[in-house]
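A protein chain is absent from this complex, but the other protein chains hold their places.
Chain lettering (A and B) follows the sequence in which the chains are written, and residue indices restart at 1 in each chain.
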Amino acid sequence: MASVVGSIDSDCAEAMLPRPFRVTSQHAETKDTVTLELEPEDGEAVPFAPGQFTMFYVFGIGEVPLSISGDPHHPETLVHTVRSVGAVTAAIAGLRIGDRIGIRGPYGVGWPVEQAEGRDLVVAAGGIGLAPLRPVVLDVLARRDRFGVVSIIYGSRSPVDLLFAEELHSWRSRFDMEIEVTVDRSDETWFGDVGVVTGLLPRISFDPPRTVAMLCGPEIMMKVVANELASRGVAPDRVHVSVERNMKCAIGFCGHCQFGRDFLCRQGPVLPYAQVADRLRVPEL
Amino acid sequence: MKLRTGWRSRDAGAVRPGLHDFGPYRPPNARLAPGSITRNTDQPVLGTVAGHGGILSQTVVDRSDIGVLFDVLVSDGYTIMGPTVHDQAIVYDRLDGVDDLPIGWTDEQDGGKYRLLPRPDQALFGYAVGQHSWKKFLFPARSTLFQVKRDNGSLEFVQSEVPEVRYAFLGVRACELAAIAVQDRVFLGSGVVDTTYQTARRDVFTVGVNCAVAGGTCFCVSMDTGPRCTSDYDLVLTEVIDFDRHEFVLEAGSEAGETVLLRLPGRLVSDSDEARVDRIVEETASSMGRSMEKAGIKELLLANLEHPRWDDVAERCLACTNCTLVCPTCFCSTTEDAVTLDGNLATRSRRWDSCFTMDFSSLHGVPVRSSTKSRYRQWMTHKLATWYDQFGSSGCVGCGRCITWCPVGIDITEEVAAIRASQEVIT
Partner (left out) sequence: MNLRSIRESSELLKRLSNTELEFFESVSREIHLVDGAILFEEGSVADTFFIIVTGKVGLELTTPGRAPMVIQTLGPGDLVGVSWFFTPHRWNWSARAFGETDLVAFDAIEVRHKCEADRDLALEVLGVVAEEVVRRLHRTRIQLLDLYRNT
């Protein structure tokens, strides 16, 4: 069999078998989102690249794809930030410390952090989309000198829906990174920006011809930001988006995650905007 | 058990691991793949594949002796699967002997129509294909993946055994050989191997049949998959019936086929036998029920994702999933979880799924493809267009099953033709 760099060289039966993990920490980010830390029962860490995901199995209930939201330099702790949207994720959000679950992976093509080396980096997150981008930020901050201007823009529904609130504060106090946060609707406590996340682009100082952008959030948000970046002179093949679809196997067999010709579990979920712009315009593709 | 890590992230500039980048497909096992024989050029062997030159191992077996084929296969430890009549259709099931074949039957097929009719002769293989395909054995509709035992909170994952089987597929049409090759690419040729498929596939002995009858919905000629079996078989037979004879011209396509063929009672193949086979195949080829122009089909469909024809077909399509069930190359599956009542044992299994279901594209509880139109478009553009990008070939082998078994007779050849014809109109 022809071998391929970076492929799983195993069989499907083995690849469909989860490894037992244990919940070691649980923290409510918002009323419906929880960050879990997990450790493998057999002690073998799961090295991952920013943007990759695992298939998270809850005993007897089911399995869902979850982006890894942890620090790629510390893979011994597997971190997932989960929003409760259905039966499985509701169960995951309800897990307690000590609970055991199953993990397969990591899977997928992640964020091209290497492309951003020597360039300016714009990280644009909407809602829960900050979770798959957090590993990029942590990776970049760990090797800060390799990158030019680093900016984060983050839009959330309202002030109570902001993820990683404490970390956002510490990021905001850094001098080597810009971060702007906005909400769609404010409350009495909020004195920050109000409005869509594209409104934050004029606030950050990136040089479009030498910028790489990574976007994650609802499709409409990614399209709007990508178009705005393009109109400012950022090359569409340097803008990367994370596309989401239903996944069952994560190894290219079940057919569910197809987005046009791409199996998002194998060619994605991160794809250059230039490659997906046309497809994102076709409703119900 | 150690699970190897998954795909590492790639440079955005590097080539993404497209499934079609995996190079030419090579069979997974050391055993010779049907249809290819390695040849020690110092010593000519008795037969080689057509095209390599040399003498093909052939024989002509009389109808009265064809039962020996069954005996030989059984004695070699095979379970023979093949066509048989059941519930007024020709299905694939276990065959215990020649008499289980649909002797003297043929099928009449058209859009949304299938019926069996008696033949004037007693042909064993005088029909096209029914609703079953060989994927039913290689990619079973249900299989168990693993079980999880829960004991005081801790989980133990136990991989399920893949049943060992040793099948002989008797009566595989050329389009079906092509379909098996297409599924080989999906399940064996893309970096992760499906062990269920591999285990069943590894020891399969294939007896192909050159079609003497073109089905009402067949278009293998358009898809370059038939009606003649040209590769990937162990044996191929052509049924010849005249007023004074009923025989089978057999040809070996592999070493395994050789060893079976040499144990069959037969006579030498003559030039007129070969000419007869050619004529039969030619006649079948010229009486196809359907045709489809496949040149440029990928570009045609992908450039017309919002063509009004999709709305048209959506009005007729019931999203019943029949087409995906009968299609020999459809491979989508889903996973299911079940727990015992005491809550200590969970089982995860895999079963067939269809892109036509509402659930298939469900994302956070809401389907991405909620309209029938989008789901029909997904199926057809995957089968005929994006399959090329993914697996290097078309997903369609021209067997016509989807046309026959669609309750409203939707015909993909017609749908493609309609889009093609309107190309000049839509700018």
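Definition applied: contacts are C-beta pairs under 8 Å (C-beta built on N, C-alpha and C of every residue); 3 or more make two chains touch, one makes a residue touch a chain.
On a predicted model such as this, the values are computed, not experimentally measured, just so you know.
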item	value
Residue of A:Ile101, A:Met221 or A:Val276 touching the missing chain in the full complex	A:Met221
Chain not shown: contacting residue from A:His74, A:Arg143, A:Arg157 or A:Arg232	A:Arg157
Options A:Pro18, A:Pro112, A:Gly127 or A:Gly268, residue touching the unrepresented chain	A:Gly127
Touching the absent chain when the full complex is considered, from A:His74, A:Arg185, A:Arg232 or A:Arg281	A:Arg185
Those residues of chain A which, in the complete complex, touch the missing chain	32, 83-85, 126-128, 155-157, 161, 182, 184-188, 190-196, 198-199, 202-203, 217-218, 220-221, 224
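The working rule: only the chains that are shown with their structure count from here on.
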item	value
Chain B residues touching chain A - in the complex, by the definition given at the top	1-13, 16-19, 21-24, 26, 28, 145-146, 148, 150, 153-157, 159-160, 162, 186-196, 198, 302, 305-306, 331-335, 337-339, 343, 346, 348, 350, 353, 355, 360-365, 368-371, 373-374, 378, 382, 386, 389-390
Of all residues in chain A, those that touch chain B in their complex	1-2, 4-20, 41-42, 44, 46-52, 57, 59-63, 85-86, 98-102, 104-115, 237, 240, 244-246, 248-249, 251-256, 258, 260-261, 263, 266-267, 272, 282-285
